[in-house]
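For this depiction, one protein chain was excluded, whereas all remaining protein chains were kept in their positions.
As written, the chain order gives the labels A, B, C and D, with residue 1 at the start of each chain.
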Amino acid sequence: MSFLARRLGFYLLTAWAAITLNFLIPRLMPGDPVELLVARMKGNVDPAAIDAMRRAFGISDASVWQQYLDYLGNLAQGELGRSITFFPTEVSTVIADSLPWTVGLVGVATLISYVVGTSLGVLAAWKRGTWMDGVLPAATFMHAVPYFWVALALVFVFGVTLQWFPVSRAYGLDVMPGLTGEFAGSVVYHAALPAVTIVIASMADRILGMRNVMVTTLGEDYVVMAEAKGLTSRRVMWAYAARNAILPNITSFALSLGFVVGGSVLTEIVFSYPGIGSMLLKGVENEDFPLMQGIFLVISLAVLVANFLADLAYVVLDPRTRQESE
Amino acid sequence: MIVLEGRNLTKHFTAARGPRGRFGKRPPVRAVEDVSIALRAGTVSALVGESGCGKSTVARLLAQVCPATSGEVLLRGEPVRAHRGAAFRDYRRQVQLIFQDPFASLNPFHRVRYHLARPLRIHGHVRSDAHEQELIAELLERVSLTPVEQFMDKLPHELSGGQRQRVAIARALAVRPVALIADEPVSMLDVSIRLGVLRLLEKLADESGLALLYITHDIASARYFAEDITVMYAGRLIESGPSEALTQEARHPYTRLLLDSAPDPDRVTPPEATRHGEPPSLIDPPGGCRFHPRCPVALPVCSGEAPGRTELGEGRWTHCWQAESALTP
Amino acid sequence: AGCSSGGSGGSGGTAGSAPPLVIHAVDAGTFQEDFNPYHLEGVNFGTSGMIHETLMYFNKLKPGEITPWLALKHEWSDKGKSVTFTLRQGVKWTDGQPFTADDVAFTFQMLKDHPQLNRNALEIEGAKALAPDKVRVDFKNTSYAKLFNIAGNSPIVPKHLWEKQQDPATFTNPKPVGTGPYKLSKFSAQLYEMEKNPSYWQPGKPEVPVLRFPAYTANALQTALQQGEVDWAGAFVPDIEKIYVQGKPEQNKFYFPPEGVVALLPNLTHPILSKPEVRQAISLAVDRDKIVKVAERGYTKVAHPTGVPMPGGEAYVPPEYQAAAYKVDLAKAKELLKGVDPAKLKFTLLVPSPFTDWVNAAQLIREDLAKVGITVETRGVAFQDWVSKVGKGNFDLSIRATASGPTPYFQLRSMLHGSLFKPVGEAATGNYQRWKDAETDRLIDEYAATEDEAEQQRATQGLGKIMVEKLPTLPLFYSPSWSQFRTNKYTGWPSEQDPYAMPSPYTSPDAAVVLLHLKPAAK
Amino acid sequence: MKIKIGAGILVFFALMALLGPLLIGADPAATSDDGLQGPSAAHWLGTTQTGQDILTQIVYGARISMGVGLLSAVIATVFAVLVGLVGGYFGGAVDETLSVLTNIFLVLPALPLIIVLAGYLPQRGVASVAVVIAVTGWAWGARVLRAQTLSVRRRDFVQAARAGGEGPFRIVFFEILPVLLPVIATSFLATVVGAILAEAGLSFLGLADLSTVSWGSMLYFAQNGQALLIGAWWWFIPPGLCIALIGTGLALVNFGIDEIANPRLRTIKVRKARA
Partner (left out) sequence: MNVLEIRDLGVDYLSGSGVVHAVTDVSLDLRRGEILGLAGESGSGKSTLANAVARLLRPPAAITSGSVVYRRQDGSSLDLLALKREELRKFRWKELAVVFQSAMNSLNPVSPVGAQIDDVLRIHAPAMSRKERTERSVELLQRVGISADRRRSYPHELSGGMRQRAAIAIALALNPEIIIMDEPTTALDVVVQRDILHEIRALREEYGFAVVFITHDLSLLMEISDRIAIMYAGRVVETGTARGLHKAPRHPYTLGLLRSFPRLHGPREELLGIPGTPPDLRSLPPGCAFHPRCRLAVAECSSVLPVLTPGADGAVACLLNGGSGAGEEES
């Protein structure tokens, strides 16, 4: 399993880099959250109170090195500090509240987008020269459409004009969270438009990527041979061509996850979805160092985990890596 | 006169990918083991062996494109030590390589002129632009790419395989080397045009006194174009001798197998049908004589210890435990 | 419950027949469970006013109108360094404990002990319960002018529960116990509800049985307003006719009274802008009517040249300027600029990008000033960047809103007081344009040193005169206090005719006062 | 064909960005009294709430949006080329370090990073936004280029150049670089798309300089002015469409280049075998 071990090592290194980057960014950039808070209060604050707040927010004058060690130590205990925006709520609480929504939304949407996009890509390659070629210009266009614009358009059409779907929040006002069918239904109903946004906007990449690899794969001798063997088209298409074409796509899929997550941040903001993306924006707007740091860290780690899962999938799907040789 | 000589060259690659052994170290690929070879001025020598046996690695070691794990390379009897700087550049000037794939050995972006002008400039052979032009024309003429003007400004993809290989040869000649190593220079070319290129190389060795190493897996062509042949197997040399003698009367069982296996419509009786197995892995080569698992006449000793060189006279030698005894036909 | 009179005869529910009121106060994606009234940002709206009450209620719309609340009266002593409150009797915390002077003393002592909670910067020396209904709070300095902060803006918390908290600064008070008209009944990240406090000290009130606070982001709120999901909101609505009123002005009402003033800040440390004639010229060139109409969509009014909110602030405006108003006069402006090198009339106008109305206003100002030969480059920057630049005085021109208080004095003080003056490079908390004037400081100090209303008004009038004549800053328009309310469920909202409280749901404790005025709409 | 359509779109927008302002002349931020007008003869694409002409804004916005896209793509590509080629060619520890760095930037989610960085930016001018986007956008190109360099490095012509005595600098920039030009071009174009999208996203979040008119800031104002709710589709459709079109144009050119390199990818008209 040297392949996986190596990848794991890499992810650990990357995680460390993300953590450190996270620590450095706020300290390298100018700005002072307390000052901002004071501005928000339109100046009605006592200077003594300002100092006290500063201390409460963990903005210390210790050496950067000491701060870094403290930061790592706190992280190790799962402590991300207190949010300034939601002071005195712990950042970890804010994240714990919002992360499940994002993971659910982005996870499901990405899964759908991957499955549908990959299938369409396979078909587009297989049925070259038929009407399926029409998918390509559409995908090319969608590939370049900003997520939030898709979201806005969907809001306009299905939310405002037709009023088929709710256009904000994660579940209805009248349902209380709990393990009830009503709640689940409401969650699904509310997730519909944001999920469709993510699916639409991220699917194009999958279609185009899969098609290109698939077209190349279709030219491979083993596909020609599979056809010569008199296998059914379906079997040739899926078991021989698609099965191989998926492999290079797994890596690109994993790498595009970061992009999808980025897009979903915008989507969440448009739909006021109570996920981590909305929180990130809130953190940025309020110059909420701890919150921004925490969220960026969590997103990065989530993407890393997803990448590692993709690597696992790769190992399972490709016998060449599973075996201990090249 | 021996121009270029490799002595006890060994090359182990650490594979960039592949399994790791214990302690996370990857076992090396023992691509070349204890190879000694000498090139003489005005002579074509051939290095023959099957695919993957390490021929190209020997070529690269001799050209000092990659450093040897052990052993040394001697140019006119002087060991080459420098790996950078003017001394090394001088070495580069004296020993040149020609690659197997003429489609890959010319940068598709540069014109013929550029390909020839660069080495001329780097090695300070040009005095002026006009002089450069003159030299390039001369080179093209030497490799029979005429009319010269027509070829000078062509891009590689506008040339046929044979023409490209001639450009590659011209480029090698541009630095005015004393030794030329041609690594399977014709194996990518169509049969019908191979001859032209080989004849050109032969002519160059003859006329310019170049020492030429002709690397090939086609032992028949080596018989035609080289004065002597060295046979390689799984990273080791196994036999060497004047080409006619070696092909007509091989002394090592592998050479004989090679000769028997080569297609030959003139053959009267087809060789007996026995399975010979596959060439060994170089990561974990067989102990002793590397050929013993496939050898029809292997003795117990063959698997225990690698045989040393047995001189057979008339410039012939072999590495085989049975060199003198059983093998003489 | 159950004691509500009249109302729509809905089905016999347990919580009374009147419908819940859906309120949107502040934009939020989700709520955190924080009901500590002294938290600045994370606290959920309604904590102060509806749950925790103050000692008195100050109506900002009628400067000087003070209503006794938990305290019946107050008395200054020791030259304004000490104030004694007489408390209302018979008030109970929602857990049944009586409300006493100890609670008040505890609250002020807590502010002293935990400066980070002391957001009003009260210079408390100590607080002492003199009797069950009497409490005295001592200050380091004369604090007449801070009565609003002391009595009108410091919600009282129950001693018996809060004294158990180790650190009230991080205490989130998840199960708030107050004296107010409502108590928390439900909380989730997207919605919390309050229901009426049955044993509230104002008998028969409130008549709204349930308050619902759903979480809406700024965007979602607009949709919600359009779809009629919210009964009471305080939001900037870009096109109020189309999005909110929707042709039913009798039901979908709004009222945007002034709350403080938005001014064009000239950096007075700038050699050119420090010239009064240049400021005068700028003021004459800017078409405030157009700004109000285009950038502010007509939601507010052009400010009175003194910056004092009008109507309402008449008593605080010098008599000679009662009728003063801005007029565009390009010719005069050009005249004033004659003596200035035209090449030096180049300024950047810094605005916070997220405030789109200000960005638009800046654009209009740029267009106006171009007409008199002043080149303005508008630069939209991030909010925090704007805060820091303006705070440190690194700007030529900027737009900024000023704090408001129960009387115009608060606003003028924060705009002009020399004690807030900071050299360029140091972050100021007011007086951003850096005005330094002995006369101004004298007037401000005079106000603070007296309890006498007439004297206070005189001092404020003096400040107003300075505003008009010396133009330390250029008021543009009043910052509107946003409030949209529907009358289909409840009536009795504040209005221009009856401005009994700030109508915006995000102003506390005014919102509680409004709720106590509401009556179910007749069907 | 694809290249032609794509290039057509790009040329159209390039001309718009370069010449448009000269033809239209007006100030894109200039307000007028006719706010929220639908498309008409006076205002081809209608007006914003403050009466700004949307066509003028689109034309001027093209400069900013495309400018940011190009600038950050240039920075990112230069960086990608240096990292990819140097790492790929020299190998060893240099390469290990560079490729770990590349991979880190590759897996870190770019947009959140951009948002965080932009959140801290003291000056949100066009250039600084471009730099921030470039910082997060170079890794993909570097990775592709490194992989290509690794394979090109093994190609015989590189070996031949070395054997001929060429120095490493010349090999990297005169032998390898030209061969990789199509790859660099595709990666550049892809980066442009990414950068334009990122700029739009940033502006939309209000994290870029909103006093300069770009397509993203137009969308920001449209969203802030609730263009959707009041049915002012002419306000939010054109900027988004422009972004998508320019992205499509770039992608088409890109796919065209891909197809030249790999003819199999072409769409084909199937002719009936045996007429």
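Methods note: a residue touches a chain if its C-beta (ideal position, glycine included) is under 8 Å from a C-beta of that chain, and two chains touch if they have at least 3 such contacts.
None of the values given here were measured: they were computed from a predicted structure.
Contact with the chain not shown here comes from a single listed residue; of B:V175, B:I219, B:I238 or B:C302, that residue is B:I219.
From the options B:G6, B:P156 or B:P279, the residue with contact to the unseen chain in the full assembly is B:P279.
Touching the chain that is not shown, out of B:S51, B:S70 or B:T146: B:S51 (per the contact rule at the top).
When you scan B:L180, B:L258 or B:L282 for touch with the missing chain, the hit is B:L258. Interface residues of subunit A with the unshown chain, by the touch rule above, are 128-129, 219-222, 224-232, 235, 239-240, 243-244, 247, 317-320, 323, 325-326. On the side of subunit B, the interface with the absent chain consists of residues 50-51, 160, 162-163, 190-196, 217-221, 223-224, 244, 247-248, 257-267, 270-271, 273, 275-276, 278-279, 294, using the contact rule stated above.
Here is the rule we use: only the chains that are shown with their structure count from here on.
Comparing chain pairs C-D and B-D, the larger number of C-beta contacts belongs to C-D. Centroid to centroid, with C-alpha atoms defining each point, subunit C and subunit D lie 45 Å apart. Separating the CA-averaged centres of subunit B and subunit D is a span of 49 Å. Looking at subunit A, residues 30-31, 160, 269-270, 285, 287 sit in touch with two or more other chains. Across the complex, subunit A is touched by residues 100, 103-104, 106-122, 140, 193, 197, 200-201, 204-205, 207, 219, 223, 228-229, 233, 236, 240, 243-248, 250-252, 255, 258, 262, 264-265, 267-270 of subunit D. Across the interface of their complex, subunit B is touched by residues 155-157, 159-166, 175, 178-179, 181 of subunit D.
Within the complex, the subunit C residues that touch subunit A are 29-30, 32-34, 39-42, 114-122, 149, 169-172, 186, 188-191, 212, 214-217, 219-220, 223-224, 226-227, 229, 260, 354, 383-385, 387-388, 391, 401-403, 414, 420, 427, 429-430.
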